[in-house]
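Shown below is the structure under consideration.
Of the protein chains in this complex, one is absent; all others appear in place.
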């Protein structure tokens, strides 16, 4: 019923608001019906588990069958491909590594849009180019479905504990429906605007994060060379205008702070390779919109050089180590 | 008396700690005797006034006689040159535009060191190359005087209200004596370590500040072009890992925040030209210590380009404006 | 006949070489039959004229009908859209502003591939992302046609005088057929390798060109500030290891060299905006192939900033002017 109403509002223009309300509450009532999930990797796995924990029946798939085992044991139904997921669920969450995967999962031969039901809500939590999000939204709209982008911040830990932040782009009237599901997996659900703005917010944040991290690393390294004690320098920066998240919460210098990757040989955390990927997205969107991002662009290059020099799998705060003189010299 | 004791400890090696205590308390007792002040510009003027307000007799000088009028009317004694200041006061504060001025005021033909008394305490609040601070300290030590570097953060407003932050480098046993005076002019007095570390802390903070400001400007500009509302984007960044002082306290986008230069056509605040100067110092110290500072270096270049294109006297947050498309295009 | 043979060789595997020879000579014999041309802008117009001058009947189209007038008066047949061009000619040259235009002209609803004949030779001289060239080649191959990328270096002047350089990517056995046409429009026809390598060569050259030009501008500016005569400095660089095309052939400093845009207020030449576009392509291909290009990336950002500050239509050597202090300061 919801699906029918949903699909029809594209034809009904002037009744849209009203229909939406009907639709939303209809979908709300059906809230413990199937939720689809595509992409059961490091992030997708704990996210799907949290949906199960909250009582949602989950129907899921992944190109790697072994990734499906854990959620299957917890009660999820595993199907062959995204189209099958769409056949069984009218709310679907996707969590994939990159733009081509998203394009394939939505518009490929066995993609969601092959069997999507009218009125379905499709939420993509992958971090991809906002232009691709817009394309997917347009393709979904042609089938009478709604696509929202909802990339996350927070890593595997936050995914496990249900503490992710979701940045959501898409039709505002669908936000509550999306929020209902996202709340099972995240602590902050932020509405950002039209489709693609969730990605935009994510990309912007990570670009500034990378700049702050490299900047903090350069600064700490310089200060240490000039004779400052690193803990004292961090303290001074943190009470001054140099303060940033990388200096006060995730300091890259071993010994300055506890419980962060710099204290654990840069293991865990957010890999340099993943940061390089996000900076590549930022670079592409900046290039495509003709926006100058000089520091963002250089940050991208530095993380790219780090990937080429063996830092791909270390936490992105290892840029401090990369900039320091090697021991052997 | 203090001067004699002070001077003598250079000869007395093993009794140093003991003598210092005697000395410090001696100088403390004489705390309302003359304080010298060299450099009565935008910053020096309100700083000297605060000393007068706290009851210190001030003997001052400046190469521009007209800069001396205000403090003279408030009771300061004006003399011809730094040497004369040193002749009349054994605690002297200097506040000068750049390294060559400091070198001249201390070691020039009419410099402080020409007439400095043994045991004098010389505090330089200029922002200069830490290597120059070390040279001045060495030259002062030859005359039996103590030199400390104590650059400030906070602008003319903080100088007037006595709310500067002082970052102090020099012999730890002299810190209390310095603090006694600096407390009249500042709210935070931070001991940083050996001579030059005050400058190091200042330079490090400002380098990271510049990186954060340009990074925030790029990010806000990119986000706006991608369809995000600037206030919302600032809010998202500030609750996420992109957070920094420039995003949450001094946002460069007009309309995002009140009471900052971006809301006032980038007037007031901290001039681009001054930031370029500090970044030049950071660059020089990094070059001299062979420390890579890729983002700091590019930040320097960007502020340098801005100076060349008419932004010299605008607040340094005007980099947001510099990066945006011109209206006329 | 050629078309039939051509198309069939996709099925005939082992006879390919032989068939190709037959095909090529067949197409060669028909060399004064129709040549299609899509895109009659600043570059396309003189290129199409040169084909006409060499006796080739031309059938052409452009989205702007007024761009078609000149070649029509010279004897070209004008048709409605690229599909119509493909209907009338089995050798087609396209010269378009950017990747989306190319995608539309080839694969759009009225695109070349809608009516392309088997065995046709499609040569794209646009400067675009090599990945798009590869996509177009794959799409053309499905229709039994051959696609080659053949971007040019040299501007409107070289296009008019038939002195362009073409960098050609695609099946080596088709190179001679392509060369026959390209020779009418260019003085150097260079075979670069598989499809996309023509673009790669163009992009690589322009990235290094931009780096050399900005580098030369910085260097000349610095030398002048240090007291060197600009002509003397150029002479020294050009006999030393600093030598590059921008220093010895296209010097950006007014007065150093005659007949270059720097001597004519940076009018004419290769616009900053076009350079920014090519650097954007370089950036995208570097990002997509995970290749670090730190200077290329910064060069891109600098040209992007120049576009934002009123330099979009000046020659790209105006970066010298951009970096200099403004007169008014």
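The first chain written gets the first letter, and so on, giving A, B and C; residue counts start at 1 in each chain.
One rule holds in what follows: a contact is a pair of C-beta atoms (placed from the backbone, for glycine too) under 8 Å apart; a residue touches a chain by one contact, two chains touch by 3 or more.
Being a predicted model, the structure only gives us computed values, none of them experimental.
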| item | value |
| --- | --- |
| Which of C:137, C:244 or C:274 contacts the chain that the document leaves out | C:244 |
| Listed residues C:81, C:120, C:219 or C:321, member touching the removed chain | C:219 |
| Touch with the omitted chain, as defined above, among C:58, C:201 or C:276 | C:201 |
| Chain not shown: contacting residue from C:177, C:192 or C:274 | C:192 |
| Subunit A residues touching the omitted chain (full complex) | 298, 305, 307-310, 312, 322-326, 328-329 |
| In subunit C, positions touching the absent partner | 130, 153, 165, 167, 188, 190, 192-194, 196-197, 200-201, 203-209, 211-212, 214-216, 218-223, 225-229, 232-233, 236-237, 239-247, 249-250, 282, 285-286, 289, 291-296, 298-299, 302, 323 |
| Footprint left on subunit B by the chain that the document does not show | 276, 280, 283-284, 287-288, 290-294, 297-298, 300-302, 304-305, 307-308 |
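In the analysis below, only the chains that are shown with their structure count from here on.
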| item | value |
| --- | --- |
| Equivalent interface positions on subunit B and subunit C, same or different at half | same |
| From subunit A, the most remote chain by mean C-alpha position | B |
| Computed distance of Cα centres, subunit C from subunit A, in Å | 38 |
| Between subunit A and subunit B, centroid-to-centroid distance (C-alpha), Å | 42 |
| Subunit B-subunit C separation of Cα centroids, rounded to whole Å | 54 |
| Interface hub residues of subunit B, defined as touching at least two other chains | 298, 323 |
